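Dumping the structure here so I can ask a few things about it.
With one protein chain removed, the remaining protein chains of the complex are shown where they sit.
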Amino acid sequence: MNKNRLEAFSDGVIAIIITIMVLELKIPHNPTWQSYLDVYPIFISYALSFVLLGLYWSSHHHLFETVSKVNNKILWLNMLTLFCHSLIPFATASMGENSFASIPVAIYAAVLFIANVSYLILVNGLRSLHSSDSSFHKAYKGHKIIYTSMAVNASAAIVSLIGFPKTAFLLIALKAVMWFIPNHRIGSYKTGEDRTSK
Amino acid sequence: MNKNRLEAFSDGVIAIIITIMVLELKIPHNPTWQSYLDVYPIFISYALSFVLLGLYWSSHHHLFETVSKVNNKILWLNMLTLFCHSLIPFATASMGENSFASIPVAIYAAVLFIANVSYLILVNGLRSLHSSDSSFHKAYKGHKIIYTSMAVNASAAIVSLIGFPKTAFLLIALKAVMWFIPNHRIGSYKTGEDRTSK
Amino acid sequence: MNKNRLEAFSDGVIAIIITIMVLELKIPHNPTWQSYLDVYPIFISYALSFVLLGLYWSSHHHLFETVSKVNNKILWLNMLTLFCHSLIPFATASMGENSFASIPVAIYAAVLFIANVSYLILVNGLRSLHSSDSSFHKAYKGHKIIYTSMAVNASAAIVSLIGFPKTAFLLIALKAVMWFIPNHRIGSYKTGEDRTSK
Partner (left out) sequence: MNKNRLEAFSDGVIAIIITIMVLELKIPHNPTWQSYLDVYPIFISYALSFVLLGLYWSSHHHLFETVSKVNNKILWLNMLTLFCHSLIPFATASMGENSFASIPVAIYAAVLFIANVSYLILVNGLRSLHSSDSSFHKAYKGHKIIYTSMAVNASAAIVSLIGFPKTAFLLIALKAVMWFIPNHRIGSYKTGEDRTSK
């Protein structure tokens, strides 16, 4: 029950985070094609963040599936991940508004990196709470993904700062798209059904 | 359980999408009747989008009623429909703000068309997941509605671009109103109760 | 189950409606007492609407407690009440921003009146769905409240238009406060527990 209310609250916060980003799409006040095209940097940024927050929700969902208990520490580590992810709309909008300038893209990548770190801390909190022969320990294999994600986001921040912000953006986008390629081997986001069918 | 959290998350996102549109109703800073009347294009646009998102929620609700399993692919196809529908507030506001100008209405219709396509993909994903003799296959008869919707939205986009944006808007509104006419024959949005009583 | 998802979706929408009103409280950019005092018309309007939407949620909650079935018609009558209530943030903000001018207060009262009507239609829809000896019919006694509310809101609209907007506002506020007076006799909003303890 405890766990369920934690999941429900997280779902609520993630649903709001993912949706309020759409408020940043500036309404064109000039009914021309050009004014709609001008929105594209914000639109692409929104699309990427939607996917990344979707991955966060999905992985949060699978993480808690095999969790058998939560305590106050987990509640707050979860709050920390929600806080870090709640900065994504800000980072997304400032990246889009400034048309992928160097510093905003680096800050976007840094926010994603920090969000990864917070998620890693949550995962480790859950690991130390569950005994090593629990179903949680057996089911969880997501470290590889988090480390990959952290490496990519850190690299993207650097790549952007040395002057290639669009390459940095593409790097992050590519990493996100990778999860949709069938049969990639690092998929801890899979449902039980997927796992058994392989 | 999996299915339930997917439904709950979708409900949350749809509830937010449907409600944040109201933030686009510009507050009149002049307490005259005229300044309230001036809001009418945004108001009508909001009303139509509310109904269309209500139809989406309702049909999503009925779609998942007979679903017996979901996997990661369904999770992401569902995310795709949420993403496409999350563009409706933007399209709605830009249509209202620009008083039903040609391009904004066409873009509105195009967003609705894309949302239909994403929903069709989700439905087909669920169909290929369930065996052909499952209760899902037996219960689901909604293709006709989606194809009708797609045809109307595509036509509306064209009608708007050739210079009749208000006709295009009426076309979309008429299609929406049709679902409320009793005994129309293409009703897959009905509840089980309705179905048995006929 | 059907009923539960309807309730959950309604709760989500009402929670968002009630909360986004707070976004209309304009942030003072001048750190003086005066600039905070200047927010008071918006603040009072917000407080009243919060109570009224709380009453709506509470009465919606009690209405559905004894409901044993819902169908597609109920789903849409429910959507209609949500739509009408979703206009309250707009009416609230415009009343506050225009410091209780005549027309905005009348429009606020009119929106509340329309919301009452939509709720009455929902109630009647539920009544005609349930047989007259169902627990729903026995438990439901809320018509008196709705009619009272409609009368007060209609009067308030007229009182505001003939030049007494602040009196109109007080009228609506008084009606809301009445529900909090213990032992008032028209309480259909009570929980089962309250009812049995009397």
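A, B and C label the chains in the order they appear, each numbered from 1.
The definition used in the following text is that a contact is a pair of C-beta atoms (placed from the backbone, for glycine too) under 8 Å apart; a residue touches a chain by one contact, two chains touch by 3 or more.
Remember, it's a predicted structure, so these values are computed and weren't measured experimentally.
> By the document's own contact criterion, which visible chains does the hidden chain reach in the full complex?
A, C
> Which of these touches the unseen chain: C:61, C:130 or C:143?
C:61
> Touch as defined at the start, partner being the missing chain; which of A:35, A:66 or A:102 qualifies?
With A:35, A:66 or A:102 as choices, the missing chain is touched by A:102.
> Have a look at C:15, C:129 or C:161 and name the one touching the chain we're not showing.
Among C:15, C:129 or C:161, only C:15 touches the chain that is not shown.
> In the complete complex, which positions of chain C touch the hidden chain?
Within chain C, the residues that touch the unshown chain are 7-8, 11-12, 14-16, 18-20, 22-23, 25, 27-33, 36, 47, 50-51, 54, 57-58, 61, 65, 180, 187, 189-194.
> I need the residue numbers on chain A that touch the omitted chain, in ascending order.
Its contact residues with the unshown chain are 2, 5, 8-9, 12-13, 16-17, 20, 23-24, 69-72, 75-76, 79, 83, 86-87, 89-90, 93-94, 97-98, 101-104, 107.
In this section, only the chains that are shown with their structure count from here on.
> What's the minimum number of touch steps needed to get from chain A to chain C?
2
> After a C-alpha superposition of chain A on chain B, what does the rotation angle come to, in degrees rounded to the nearest 5?
90
> Do the two copies chain B and chain C share over half of their interface residue numbers, or under half; same or different?
Here the answer is different, because the shared fraction of interface numbers falls below one half.
> Quick one: most central chain, C-alpha centroids?
Taking the mean of all protein C-alpha atoms as reference, the closest chain is B.
> Using CA atom averages as chain centres, what separation in Å is found between chain A and chain C?
That pair's centroid distance is 38 Å.
> List the centre-to-centre spacing of chain B and chain C in whole Å, with centres computed as mean CA coordinates.
27
> Going through chain A residue by residue, note those that touch at least 2 other chains and give them in order.
none
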